[in-house]
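A short write-up of the structure that comes next.
Apart from one protein chain that is not included, each protein chain of the complex appears where it belongs.
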Amino acid sequence: MTASTPTAHGPAGHADHHAEPSFLRKYVFSTDHKVIAIQFLFYSLFFLLVGGALAMLIRWQLGFPGQPMPGAGVLGDDAAPGGVIAPKFYIGLVTMHATYMIFFAVMPLLVGTFANYLIPLKIGAPDMAFPRLNMWSFWLMIPAGVLALAGLVVEGGSAAAGWTAYAPLANSPDYTGVTGGQVLWCLSIAVFAASSLLGSVNYITTIINMRAPGMVWFRLPLSVWALFITAILAILAVPILAGAVIMLLFDQILHTHFYLPAVGGQPLLWQHLFWFFGHPEVYILILPAMGIVSEIIANGSRKPIFGYHTMVYAICGIAFLGWMVWGHHMFQSGMNPILGTSFMVSTVLIAVPTAIKVFNWMGTMWRGRLWLHTPMLNAIAFVAMFVIGGLSGIFMASTPVDMYIHDTYFIVAHIHYVLFGGSLFAIFAGIYFWFPKMFGRMMNERLGKLHFWTTFVAYNATFFPMHLLGIAGHMRRIYDPNAYQFLQPLQPLNTFISVSAFALFAAQLPFIVNFFWSLFRGRPAGMNPWRDNGLEWTVPSPPPHGNFAHTPRVLHGPYEFSHPDTVEDFLPQDQPLPARPGA
Amino acid sequence: MRHWWFPESASSYAGDLDSLFYLILYITGAVFLVVEAGLLWFVIRYRRRPVAAAPGAAEPKAYYIEGSAAAEIIWTMIPAVLVVLVAVLSQGLWYHLKDGAPSNATPIGVMVKQFEWQFTMAGADGRLGTDDDITRKDHLTVQVDQAYQLELQSIDVIHSFFVPAFRLKQDAVPGMTTRAWFRATRIGEYEVACAELCGLGHYRMPARLVVLSAEDFTRWQAAEAPPPPPPGGGGGGSGQ
Partner (left out) sequence: MGADARPQFRMTHGRQVEYGLGVYSGKLGMWVFLCSEVMFFTALIGAYIILRWGSSQAWPDPTKVLNISLTAFNTFLLICSSVSMVKAYAAVSHGDQRGLRLWLLATVAGGAAFVGVQVYEYLHLIHAGVLPSGFREGGEIMEALTRAGLPTGGHELFGAAFFTMTGFHGFHVSCGVLCMIWVTVKAFRGHYTQAHHEGIEVIGLYWHFVDLVWIILFTIVYLF
């Protein structure tokens, strides 16, 4: 086979054209997708920590209601008089916990960090199609994040209408008791939407236009497919959120009445708009995670992904069906019951492509030669936990059953099984897997396994009992369940969940220590420590600016593990498949 | 610990809802066991074991297979059939919950606001909007085995009328009247909760739903009925 085409912009050529950029240009206002990805990584991990801390406060109140929390003095007398969390602060906590986790942690991790880092490298491109736009997409997250955090410190407290901001509750301080905080929430979402938009334009254009020769569509790694479809979802769904939030903002500051019924506005209009965005949004939160898991399970099993083409179609099927199910969040809303039936049908159907993916992951592991490195453990946990989340979704899909479990902790359990058991385990898997490529150093395997096992146990101890709470009728967003007699016997469960949650938070310490220690003292990684096939493993760790000295030529798909005719049990995409012996 | 499951079922359709829940539980439980057992088995059985290979020999390999159309078809069709089954079996109960109120159902007016429920019960005439209506805050009294049609209205934000023992939930949306119905099947006292975040006091909106036998109910109604209007005067107000 011929050598790949030399380019004008290999690292050597690059240095001739530009003087060495300043520190600011190289690490702060960088247009290099890898630097931007790492910026997103630090940004999101910070918000993951903040979101987790808020969850600890929530769980303190639920586990030990009305009791002063150690150290709560720092929260001030408004939020926690005498160290006891106040009801208004509590609702602000549940609102901002979800807001930070969804918009400022998980999305920037999956669609900021991994999309930015992996797409150009895995398709054989030197960078994104629009590097400066890419830089802007990160820097817009700074004002968005500041606006989001500001709510915690302004007078009147943070937004307190839930992350779903239902109208008319969210529209007026008369209802929430919150003035600036709710407006800040709207503004932070609007700025976030702009950032998301710039990112998605980049990902879609880059994947269509900048694939190296030979990287035809059905040789794309599944992580790239997932990120591509996710970006399309984001392009179409996030603007709906922007429109809805702008109308909410105008109701708050311009005295409009879009969602206020007194003069003909419609509260249900908000729900329809929000969930029309909101349902594709949850697929935005899970599809990239599924893509990452596919890469790691194939790698850890030393086997091709089982059913690659089907996996691609399943991603497309999930994304397509995801547009038609939004009403399942509104079964009890007063919406026409006939719509309840139609949304129930479309909702149960989404289980099908999802099931296909789960079985294909299992098929990949079957008869594999499992290398249970830390990323693989996290990826397997994703499959095991996401299945639980998906199956619990079937209960909600049934409209009559949903009548009972809507707005109970059964829903909270479902959310956290798919978002933590799903997305977050995949994120951990991805960080452990690509950290060596990003930073040139391995993370410590022992600490990684300690982190994994403690997280796995504490996570299940925290969230599985929430199913029971929901079945017993425990509502969501309740400051003090003991106000209801039928909830009082559930207090021991709540306390158990809270203690498990504290353990879960503490279990992240090995990860934090491992991450920062490995940045400076990790074992040098080499080019391909996981013996993987992706193009990113054919360049140094970390890759130079411009990624590839010569444009790669892609010769086959990304999952040629354990091919009978290769010497090794893996075969990078730019290496030829050997001719059959005796041919 | 017996409280860590469904509350008692006290309405005519609670049992059906629970049965549907259990059906879904068996189906999903079976899938759960298959998947988790499978994963566990694979992790144990296919874990790579260190092989005493000859020096310079390459890694032993896994089984190379790209997929199986037969497997794809099987694990597409079976989940599809199962979930469609769930939808089909659910539809009857959904229709019953939404549209199954008997025509002789007694109306109840529910007016909810931050943070209390106001119930208007029809008096002996069985009609709302007449002089013998009984209005109470956070307290609803009904007769066992009698169907009631709720008309829910909210003054301010969205609330949700939730009676766990009846398995009944319906959002009350300002600017609309929403409807729900029930028939209580057991005498007793049940709690009503608000199930949609409605502000600071969302957590403290319990109401009491009392189900009385026919005689007790008639007695209650007679005792609670507002006094008849004085001759020539305006209508009496309802007692609290």
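Residue numbering begins at 1 within each chain, and the chains themselves are lettered A and B in the order written.
We adopt the following convention: a contact is a pair of C-beta atoms (placed from the backbone, for glycine too) under 8 Å apart; a residue touches a chain by one contact, two chains touch by 3 or more.
Being a predicted model, the structure only gives us computed values, none of them experimental.
Peer 1: With touch as defined up top, name the shown chains that contact the chain not shown.
Peer 2: Within the full complex, the chain left out of view touches A.
Peer 1: Where the complex has a chain not shown, which of A:164, A:179, A:256 or A:575 is the residue touching it?
Peer 2: Final answer for the missing-chain contact: A:256.
Peer 1: From the list A:62, A:79 or A:197, which touches the chain that is not on show?
Peer 2: Checking each option in A:62, A:79 or A:197, the one touching the absent chain turns out to be A:197.
Peer 1: Which of these, A:113, A:188 or A:266, touches the one chain of the complex that we don't see?
Peer 2: The missing chain is touched by A:266.
Peer 1: In the complete assembly, which of A:67, A:209 or A:342 touches the absent chain?
Peer 2: A:209
Peer 1: What residues on subunit A make contact with the chain left out of this view?
Peer 2: 5, 7-9, 125-126, 129-130, 133, 197, 200-202, 204-205, 208-216, 235-240, 242-244, 246-247, 250, 254-258, 263-266, 269, 273, 551
Rule of thumb we're sticking to: only the chains that are shown with their structure count from here on.
Peer 1: Along subunit A, where are the residues that touch subunit B in the complex?
Peer 2: Touch residues, subunit A against subunit B: 87-88, 91, 160-162, 166-169, 175-177, 261-262, 265-268, 301-304, 306-310, 332-334, 337, 340-341, 344-345, 348-349, 351-352, 355-356, 358-360, 362-363, 365-372, 380, 383-384, 387-388, 391-392, 394-395, 397-401, 403-404, 406-408, 468-469, 471-473, 475-481, 483-486, 489-490, 493, 531, 559, 561-564, 567-569.
Peer 1: Which of the residues in subunit B end up touching subunit A in this complex?
Peer 2: 3-7, 16-17, 20-21, 24-25, 27-28, 31-32, 35-36, 38-39, 42-43, 46-48, 58-68, 71-72, 75-76, 79-80, 83-84, 86-87, 90-91, 93-95, 97-99, 114, 156-158, 160, 162, 164, 167-176, 178, 191, 193-204, 206
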